[in-house]
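Note that one protein chain of the assembly has been removed; the remaining protein chains are unaltered in position.
Read from first to last, the chains carry the letters A and B; within each, the first residue is number 1.
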Amino acid sequence: MMPAEARAARNRFLATLLCVVVAGAIFPSVANRGLVFIAGLLWINVVFGLAFNLLFATGGILSFGQAMFYAVGAYAASVLSLRLPELPFLWALLVSGLAGAGLAVVAGTVALRRSEGVYFAVLTLAFGELLHIVITKSTLLGRNDGLNGIRRPVIDIGMLHLDFSAGDAFYYFILVVCAFLVGVLWMVTHGAFGRALLAIRQEAQRAEFLGMPVQRYRLIAFAISGAITAVAGALAAPWLQIVTPDLARWSNSTNPILFTLLGGSGFFWGPAAGAAILSVVFYTTRTLAGIADLATGGMLLVVVLSLPGGVLGLLNAVRQRATRRHSGTEAADG
Amino acid sequence: MGLAEWATTLVNAMTWAMATFLVAAGLTLIFGILHILNFSHGGFFMIGAYVAFTLLTRLGGANSFSAYLLAACAAAVVVALLGALVDRVILQRLRRVEDAYVLIATYALLLVCEGGTKLIWGLGYQSLQPPSPFEGAVVVGNFAVPAFSLFVIGAGLAVFAGLEWLLGRTAAGRLIRAVAMDPWTARLLGVNVTRVFAMTVVAGFALAGLAGGLLLANQSLSPELASVFIIQAFGVIIVGGMGSVRGAFLGAMLLGLIESVGSYILPDLPGLLFFAALAVILLWRPQGLLGRERGT
Partner (left out) sequence: MTHITRRDFLISGAALAAAGALPTAWAQQRGPLRIGLITPLSGPQEFIGSYVKNGAEIAVDQINKAGGVLGRQLALVTRDDKANPAAGVAAARELLTDGVNLHIGVISSTVTLALGPVMQQDNGVLLTTGAGTEKMNHENYTPNVFRIGDSPDARARGQARLMAQRYPNVTRWTGLIPDHEYGRTTWAIFVDGLLEFYPALAGKKPEVLDPVLMPYGVSDFRNSITLAMRQSADGCFNSTYGGDAITMFQQARGFGLVQRYKILVDAANEFLIARGMKSAVPPMWTGMHYYPEANKGNPMSDRFIADYTAKTKDAEPMGWAAEAHSAIYALARAIEKGKSAESKAVIQNLKGLTWDTVTGPRTLRPEDNQAIKDTELVFIEPANTEKGYQVTQYVKVDGRSVIFPPSPGKAMTFRKP
C-alpha cells in the first residue's frame, strides 16, 4: 500500500483539487459571461500547462511545440462535430486524445533521437510550424479561415441527458473534464512511471545502465502529454466555436511555457498558478493598447532572473521563512 | 530546364542561402561555445537593420555603397554593445541554471526587442533600396541576375571566410574553440572562461547586427522582421549541426537549393519541401551534417 507520506500528499492534492473545482463551479453565479468565457479557457490552459510540465519538470524534456497537440485535438473535435454530428462528443474527445498521442509518437520518433534538449525543443517548434502549413493548405480543415460554427454538444450517457448547447452550460463540462485530466496527470507524475521519468531526467546514463528503456519512456511521456493536451484542445473547440490555424503556431506553444515558468515548474500546481495569474494580468490590461510585447517579455525576464522558482516558489520561500521565524527551529523541507 | 533557367535557380538558391547564413552564423557561434540557443537573435538582427536604416536615412548616403557598408559596421558595433549588456545582465546570471531557463529568457528578450522596436521606430513598414551599383541586373550571356543577389552572395562568402580565419587562425579563435571543447580544463589552465564566453556573445551579437545592416536592402523593414528569418535560420543550423559555422554554411546551401528546386517542381506548395527535407536529413543524421556527437 501507499506509504503514509505519499498518502498525505495525495490527500493534500485531492483537497486542493476539490477547492479549485468548487470555486470554479461557483464562479458563473458571480461573474459576467465574458469572465465565464475566460474562466473556461483558463481551465483548458491549466491542463495545457500541466501537460507541458509533465515533460519539463518530471521528464526534463523541453517542448516548444505543444501547440501542435492542442491544434490536433481542436481540429479533430471540430471536424467530427461538423462532419459526423451524430457521433457522441465523448467519442470525439477520445479520438482527439488518440490523435494527439499518435502525433506525439511520430514527432517524438524523429525528435527524440538527439539526447540534447535544445535539439528536441527546436524540432518540436519546426513540427508545429509544419502542422500549421498543412492546416492552411487543407480544405477539409478550412484553410486560413479555419472551421467555425462548432456547436456545443448534447451528451447522453446511459440515463443522463446533458444538454450543453444552450448558454454557458458547457463551462461545467469543461471544469469536470479538466479536473479529471489534472487528476490523471497527478497520478502519472506521482506514480511509478513518473518516478522513472524523474530518474531518467536526473541521470539518464545511470538509468540506462539500470535497464530502463530511456527512449521508450520518453516517447511514452511525450505521448501522454500530447494526448492530454489534445483533449484540452478538443474542449476548446466547442467553447470558442471556431478553430483557426494559429492554434498550431509557436505563439500558442509558448503559452504553457509562460504559465509554468511564472507559477514555478517545481510545483505540481505551478502551471495552474501561472495560468491564473496571466489571465488576471491580461484581463486587467485589456484596455491598454500596444505594450503587450514589452510587458510580457519584461515580466518573463524578471521572473526568470529573480524568481527561478516562479511565484509559487516565492510563496513557498516566504512561508518557510515565516515558519522558521515563528517556531524558531529549522522547518522540515516542504 | 534550360541552362539559363538552371543558372537563375542556382543564383536564387545561393542568395537565399547566404542571406540565411548571415543571420544564422552568430546564432550557431553562440550555441557552439555556450550551448545557448539565442531565441532573441532575430530580434537583434532586426535592431541592427533599424540602426543601419536610421543612419542611412538621417545622415544621408543611402545611395552610396561605402555608406551602406559603414552603416552595417556601425550596426554591428551597436548590437555588439547591446550584446555585452545582455551578457552581463542576463546570461551570466543564468550560467549555472538549466539550459531550458536560458532558452526561455532569450525568448522573453525577443519580446522585449519587438516591443522596444515598435516603441522607438513605430509600426509602419519601411524599406531601403540597394545602393546604386547594386540596384539593377547584371547580364551574363542570355540571362540576367539581380546585382543585389550577387552582393548578398558575396557578403555571405566574405563573412564565412572571415569567421573561418578568425576561428582557425587567430589566437582568440583558438581560445574560443578550446573553451568550447573543454571549459573545465581551460579554466584549470588559467583561461578566463567568463571573459571568453562574453567575447563570444559579443561576437555573435555583432554578427547579428552586421547581418541586419548588410541585408537591409533585401527585404522590407518592420517590427515583424525578427520572426521572418527565425524558422529558416533554425532549420539551417539544425541541418548543418548546431555549433558549427561550416555546418551552417553547408546547411544553408543545401536547404537553399531544395527551396529553389522545390519551387520549380512544386510551385503550389511553397515551403513544404523545407520541412520535409529537415525531417529526412535528421532521420538520417540526427546530429546534422557537421554536428559533433555530444553526451547528455
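One rule holds in what follows: contacts are C-beta pairs under 8 Å (C-beta built on N, C-alpha and C of every residue); 3 or more make two chains touch, one makes a residue touch a chain.
Note that the coordinates shown come from a computational prediction; the quantities given were computed from them, not determined experimentally.
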Study note, to complete from the structure: By the document's definition of touch, the residue of A:L98, A:A292 or A:L314 touching the omitted chain is A:A292
Study note, to complete from the structure: Among listed residues B:S40, B:N218 or B:S244, the absent chain is touched only by B:N218
**Study point:** Of A:T16, A:T136, A:Q215 or A:N316, the residue in touch with the unshown chain
**Key:** A:T136
Exercise for review: Consider the whole complex, including the chain that is not shown, and state which of B:T15, B:T117, B:T200 or B:S244 touches that chain.
Suggested key: B:T15
Revision key, fill the gap. Omitted-chain footprint on chain B covers residues 5, 8-9, 12, 15-16, 19, 118, 123-127, 129-130, 135-137, 144, 146-149, 217-222, 224, 227-229, 232, 259-260, 263-264, 267-268, 270-271
Review point. Can you name the residues of chain A that touch the chain not displayed here?
Key: 30, 32-38, 41, 136, 143-146, 148-149, 240-242, 244, 246, 286-293
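The rule is short, and it goes like this: only the chains that are shown with their structure count from here on.
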**Study point:** chain A and chain B, separation of their C-alpha mean positions in angstrom
**Key:** 34
Review point. Inside the complex, what are the residues of chain B that reach chain A?
Key: 31, 35, 37, 90, 93-94, 97, 99-101, 103-105, 107-116, 118-119, 231, 234-235, 238, 242, 269, 271-272, 275, 278-279, 282-283, 286-287, 294-296
**Study point:** For the chain A and chain B complex, residues of the former touching the latter
**Key:** 56, 62, 110, 113-119, 121-123, 125-126, 129-130, 133, 137, 204-205, 254, 257, 261, 290-298, 300-301, 304-305, 308
